[in-house]
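Here the complex is missing a single protein chain, while all its other protein chains stay put.
To keep things simple, chains are lettered A, B and C as they appear, and every chain counts its residues starting from 1.
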Amino acid sequence: MAEDIKLGVYLCDCGGTLSKEIDFPEIQSRLEKIPDIKHIGLAHSLCSTGDLERTGSEIGEKGINRVVIGACSPRLYEARFMGAMEKSGLNPHLLSLANIREQCAWVHPHRSKATQKAVKQLEMAVKNARFLEPIEGEAVSVNRDVLIIGGGISGMEAALALSELDHKVTLLEREKVLGGRLRDLHSLYPLEVTPEALLTKKIEVLNKRANIEVMTQAELLKVEGQLGNFKVQIRAGHSQITRSFGALVVATGCDTRFAKEKYGLELSDEIITPLQLERMLKSSEDWPKIPQKIGFLLDISDEFSRISTISAFRNGLAAKRRFGSEVYIFCKNLKLDTHGMERIYREVRNRGVIFFKFGEKKPEISRANGQINVQLEDLYLGKERVNLSFDLLVVDEQVIPQKGFENLASLLHIALDPRSFYQPANVHLYPVASNRKGIFLAGSCRADLDFPDTVADGRAAAEAVHQLLFPGEIWVDVRKVMVDADKCVLCLTCIRSCPHRAIEVDPVKKAAKVVDVACQGCGICAGECPAKAIQLNGFTDQEIGVQLEFLKEAV
Amino acid sequence: MEEKRVLVIGGGVAGITSALELAHHGKRVFLVEKEPNIGGHAASFCCKAAEKCNKCSVCVLPEKIGEAGAHPQISLLTASEVREVNGEAGDFRVKIARQARFVDPDRCTACGLCGEACPLELPKAIHPPFAGAVPSAFVVDRDRCLRFQGKECRSCQDKCPAGAIDFDQTSQKMDLEVGAIVVATGFDVFDAREKALFGYGKYPNVMTGLDLEERFLHGGSIFLPSNGKPPQDVAFIQCVGSRDEHIGNGYCSKVCCKYAMRFSRLLQYQNPEAKITMFYMDLQMAGKGFADFYEQCKGSIRFVQGIPVEISPVSEDRLGVRFEDPWPGKISEENYDLVVLSVGISPRKEARNQAKILGINLGDFGFFDSLNPLENTCTNIEGIFLAGCCQGPKDIPETIAHSTQAALRVIRSLS
Amino acid sequence: MTENKNGFSPKIAAFCCFHSAYQAADMAGATRHAYADGIYIIRVPCAGKVEGLHILQAFEKGADGVLVLACPEESCHFISGNIRAKKRVNHILQVLEEIGLEPERLKIFNLASNQALRFLQVVNGMAQRIKDLGPSPIKAGNSGR
Partner (left out) sequence: MIVGERKSLEEIRKMINGYKKVLVAGCGTCVTVCFAGGEKEVATIASALRLAAQKGGDAVEISEATIQRQCDIEFIQELKEKVEQADAVLSMGCGAGVQTIAETFGGKPVLPALNTRFIGRTEEQGIWSERCAACGDCILHLTGGICPIARCSKSILNGPCGGSKDGKCEIKSEVDCAWQLIYDRLKSLGQLDLLEKIIPVKDWSASRDGGPRKQVREDMKL
């Protein structure tokens, strides 16, 4: 830039209070010697509306084109200062801030030392300011349409919520009909509503909504692009369609599996899974044999799943009601950390279901005369072994990722956790987010959730999508990350190491290209690039180099 | 377009999350908090990272607090309480009582001159709130301030360069008109004294989970109150104030198993020699990634399925814990130097009164009642929604999800 | 407080992740806890932005020690930045060994945004260790650049 640098330095003594620790006249006299500083102002509360307005108009009047502020932590009022600069017509990124409160006045009790450090920090900020370049913002328009992958309950909830928020939704389901695992359940106890009634109602509403399009027997073939404009190829039935979406919600659910190896036995007519029992209870046909005694085993296939506990409660009660069977539940830990579960547990007990708890030693299961024998040591009965035989034994299942997860994850470039569910570890900070902006995850495809939580997750994902897309455009800083196409050798390091998949190959320039709308500004790419082709604005080599000057001995 | 205003009651994780979500959607939000600062319980919680992050989620808070404090769409009404609510969805009229806090948060720059001017010995009667608090304005400790002991003193007021201190301030009333209300009043930590046989408050080496939070936050590590040494034999007792019908808390608090295991890892990270036993009823391990965490804990924590009946001191520094050891099936007594009571989540004592003011139903055990498990942010009153632990126990991620959902329901109700 | 008899007050560059350590430092400030004035905080958006080269340059410019302060592992705001930082620091530690600089002069720590106390422990601990080691054998200014 050819224009002359005119620096304006604004110091704030925080209501006069910092002057006890910092010698502001000394700072001023030191800064006055720097020729390109055109103005030095001392305010008492730079963060206040009055001082901000004054500063803003001064910047305009004096033609200041770089601003240095010595005040409190940028975490507090940086945005406010930038706002004032913008109002005065100056690009807000031409600001260099020295944190002389939290990093000097408040932590270095010797006045001379605090002052010395403040001077140094300000000198660095001044040097830094000279290198600053404006970052322009740009509104990127985004498509408000949303694709939801998975027509189970969380996907349907997300679709309904988004449609209410005025988004056009495409709901993709692999099977012929919507509903997912919900369709296999015979009851949603303790909820009064039956799964059928709930599903029928939801599907009815879904079908009525003009802005929801349901595609069944459909699968995702290809996904390109970024937040705001994902180009998606879908195969629905026998046709292939290409569409654009602003955001994607993955709600593909989970799978369950009988862990044969942990039980050491095979399923049979007498040893069945909860899902088989659900189906049997759901059908109105007569059972070949009325089970007099039913046992439910928990915590063997999966020690952690909450689904098995509630399903044993539900199915145990149902069997009791329908056949008057004796019902026993064997478990290691009752999973009661769901709203209202303790009460339900007590009710199940009051209705005559008998509980046994085993420890590290698993129950022994054997067959004899068409009966299934369960032997165990119970927590409360101690060494006295419990020995019971059943007509029907319901074993628990392990919650596992679906087979398609890896494939979908690689299509979408999203990460899996160590158990191969979606979402890597640190997303506890962002519950329904994936590593990519604009792709969200909901329901049991990302975590072991009970039914109400699965519903809630779908809504949370809808909320997150809406928040991102509702204005129809996203304001992004352009050139926040700068790639020097001449230096880039397309080693692909940045593309591989960007945690947000925000870097692509520019086919024309034959260089890496940062997609501003997807970039979150971490600078990992710049840290990696072996050709020094990437700089993060505000943290360029020059800017960091200037800050390191602090370490040189005072001249 | 007319601004849709929303009242959020409670400035903890839930209230802040709802407020921020609503503000992001362009709604004008009034966030009422009865304490002088927002943040709620979680602001006194510590990071539980050991060799790596243990996913307690406490660190999401400082950023959210800062964001809520700076957001132009959010007005913070601290030291304030809702006294009256009239009207209906879309048009609620709310009366708010604003306590005199004597320090104007808009003017105070947290410089600390007032503290120096205070004639009292340490601790001074005017002091900064907790680190990172929003607003950062100093707070007056009425229990110590001379003015509240009937004496004349204006030292701090005279010294304040910002003119932020005003002892003539009285409590004020404020009327607000809002379209919807989010109730996010949170929870009370169970008072461990109610379980008298555990001797909390009587034996110094019996602490609660909350004590651990605060000690780790302010001290970085734990030392035994009795002798100042790091604890070697630690017992965690689960379900203190949870799953206990006798005291009226017949529910699982959801958070205690997890925080106890996280604390155990942290204690052992700081002192690999420390032996830890966890007495529990049933381990609750819901939550993303917690199963893996439990697997890691298995090797280093001794788990005993059974809740002790009594704690009694055996020496100045040692505590005897009596429990039924399930596998031999006999009563045992073991000695520990620290016993941590994993206290749970109780409904707010004021919940009954608040429910009356708001006209909403009180449900099981004294938490606010939601419409049904699938609409657990909606109440019997249209336009009033629930967020967070005031509806029932939740951990931080769940609270965030719930509060987000509440915000969504508000947006729907306003459109 | 960190000066010893011969007046050596170590200069330490602390690269602080804006999402964690920088906030912790602010919090330490807000509670008015003093730390060595030779600690100079360099704000980075993520520890993953810190390049090995910048660490070496800090030593060239006269740092007696360098700290890289990142989020706890598995809690990085940008998913993998803290892990990348750790690997780079480990690589530069090897280079320091080749140069013959004490590896104690470079450390990476993980801390969360609300760990003001840990921040103080980390920076004061570092200042103490460097004080015990003595000034860096590299003299600033005559780096030949």
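Just so it is clear, contacts are C-beta pairs under 8 Å (C-beta built on N, C-alpha and C of every residue); 3 or more make two chains touch, one makes a residue touch a chain.
Just so it is clear, the structure is predicted and the values come from calculations on it, not from any experiment.
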{"item": "Neighbouring displayed chains - absent chain, whole complex", "value": "A, C"}
{"item": "Residue touching the undisplayed chain, where the options are A:321, A:346, A:487 or A:510", "value": "A:487"}
{"item": "Footprint left on chain C by the chain that the document does not show", "value": "51-53, 56-57, 59-60, 95, 98-101, 137-139, 142-145"}
{"item": "Interface with the unshown chain - residue positions in chain A", "value": "487, 489, 491-493, 496-497, 529-532"}
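Simple rule for what comes next: only the chains that are shown with their structure count from here on.
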{"item": "Most centrally placed chain - per-chain CA mean versus overall CA mean", "value": "A"}
{"item": "Which of B-C and A-C has more C-beta pairs touching across its chains", "value": "A-C"}
{"item": "Shared interface positions of chain B, touching two or more other chains", "value": "53, 55, 59, 110, 112"}
{"item": "Residues within chain C bordering two or more other chains", "value": "23, 26, 28, 30, 32, 74-75"}
{"item": "Interfacial residue positions of chain B with respect to chain C in the complex", "value": "46-47, 49, 51-53, 55, 58-59, 61-63, 110, 112, 128, 131-132, 136, 217-220"}
{"item": "Residues of chain C touching chain A in the complex", "value": "11, 13, 18, 22-23, 25-26, 28-30, 32-35, 37, 40-46, 48-51, 54, 57-58, 61-63, 74-81, 84-85, 88, 140-141"}
{"item": "Contact set on chain C toward chain B in their complex", "value": "19-20, 23, 26-28, 30-32, 71-75, 110-118, 121"}
